[in-house]
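All protein chains but one are shown in place.
Now for subunit A:
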Amino acid sequence: MKLELRGITKRFGPLVANDHIDLVVEPGEVHALLGENGAGKSTLMNVLFGLYKADEGEIVVDDEPVAFKGPGDALAAGIGMVHQHFMLVPVFTVAENVMLGHEPTRGGGLLDLDAARRTVRELSDRFGFGLDPDAVVEDLPVGVQQRVEIVKALVRDARVLILDEPTAVLTPQETDELIAIMRELKAQGTSIVFITHKLREVKAVADVITVIRRGAVVGSASPDAAETELAAMMVGRAVSLGVDKAPAEPGEETFQVEHLTVRDANGIAVVDDVSFSVARGEILAVAGVQGNGQTELSEAVVGLVPATGSIRLEGRELVGLSPHEILDAGVGFVPEDRTVDGLVLDFTVAENLVLDLHDRKPFARGVALDLGAIRKNARERIEEYDIRTQGPAQEVGRLSGGNQQKVVVARELSRPLKVFVASQPTRGVDVGSIEFLHKRIVAERDNGTPVVIVSTELDEVAALADRIAVMYRGKIVGIVPADTPRAVLGLMMAGAGAEEAREQATETELDQLADEHTHETGAQQ
């Protein structure tokens, strides 16, 4: 099936999310839609899938213009979508989720569950998904849930499959499996629209790449194009993907975590007897798949969750102190979700920049705030961090994700720190801002501050880390040097110990990796 978008325009109030976008997806091709967060990729696909109504433009399927009133029409036209946030009912079984919306019945509207189970098994076998039709979806790992989503689309005879940021939630191994699935689907004639901002994956699987920036198509590229070239198209200027940083010069180990354990409401240890230490002038990156205790670990450091064990900063015990006392002790903390924990969205930029400093000099005079000092501070930070805002009085909620994150980081780094802990410091941040934030973090390290970065993005871990601690199910499975191969890290993220992972990442895999690497550098030259 050939799918064409002609001049699609979608506005949200004054914001133009899609500006006359043209796109052609040929039968049986993997078409990558590359763009930063907020570039308008997802909006475009929601228009295509009938979830949003386009203000202008038309959708053409096999040279016939079509009008989708809702997702039902898009499905009927052979367009399937795997959403970034899975559209699966958690308490339903796999079969129930797959059949929902076009249920096989046995007369009288009675569900024919057996038929649904058979369909799931057939498709699952054909593509090697290994799905159990009677498993309840909420009990399945995300990688498997994603396959359920794909089956859901395939059952409806989707000939164009839209995958919206499908790898965001996957481990490297699961990502490889997904890429294999995409190749298999393509071989069987399904076209795929692959939305992502990850260059590596695009190059691995795409036939055609369309780059979108600020709601408009800025060009297309072939998968042979160098990563730097793609990144430059995406951002609109040359960006360095790596981080230029001098080798670490670790000093004295001033931040020590010993036998730290955090239990959740059910008494299960989500952080399980974790010990590590970080030296001055060193970045320790905590890698792992989302939900393996990293969040709780970082929150335990600032006293947001109760913990047992010991966290010592320059000899002072932090466990048992309140968050306020811990921040006063010199801990800088960037929380995982800036919109929930890092910022008060309805407050101004200036106010957010002093959230944890408002009660001391120079921002406080007795019980009153010194508004002049707060404004002056805001102007300085905005200048220093290149925060794109209309001014100190603008509400933070109206800034882009990257600028919001700059506000959080600027606030935390604007006071003298003894340790800096950042959780997902660049999640949902555009490539340009990532570059900037990474530089600031490295600068803080070079100031002699111990730095802990929690990140689920291996690219970020590789870019920043001097050492890498990999967490799996609440435990640190190993602390390895920064130059550890991805394949080994991937296996460790799935629970293998460092030694074991190295052995398992067999020579062939490592060779393959080396090949890809030379291929990439070759292409760049």
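As a working rule, contacts are C-beta pairs under 8 Å (C-beta built on N, C-alpha and C of every residue); 3 or more make two chains touch, one makes a residue touch a chain; residues count from 1.
Methods note: contacts and distances are computed from a predicted model.
Participant: Looking only at the UniProt record of the hidden chain, which name from "Transketolase family protein", "ABC-2 type transport system ATP-binding protein", "Anti-sigma factor antagonist" or "ABC transporter permease" is the right one?
Facilitator: "ABC transporter permease"
Participant: Sort through A:I8, A:A39, A:M81 or A:V235 and give me the one touching the missing partner chain.
Facilitator: Answer from the full complex: A:M81 touches the omitted chain.
Participant: Pick from A:L15, A:V91, A:I268 or A:V344: which residue touches the chain that isn't shown?
Facilitator: A:V91
Participant: Given that one chain is not shown, which residue among A:V24, A:V66 or A:L100 touches it?
Facilitator: That would be A:L100, which touches the missing chain.
Participant: Going by the contact rule already stated, which one of A:P27, A:G70 or A:G251 would touch the omitted chain in the full complex?
Facilitator: Spelled out, the listed residue whose C-beta touches the missing chain is A:G70.
Participant: By the contact criterion defined above, which parts of subunit A meet the unshown chain? Give residue numbers in ascending order.
Facilitator: 12, 49, 51-52, 70-73, 75-76, 81, 83, 86-92, 96-97, 99-103, 105, 108-111, 152
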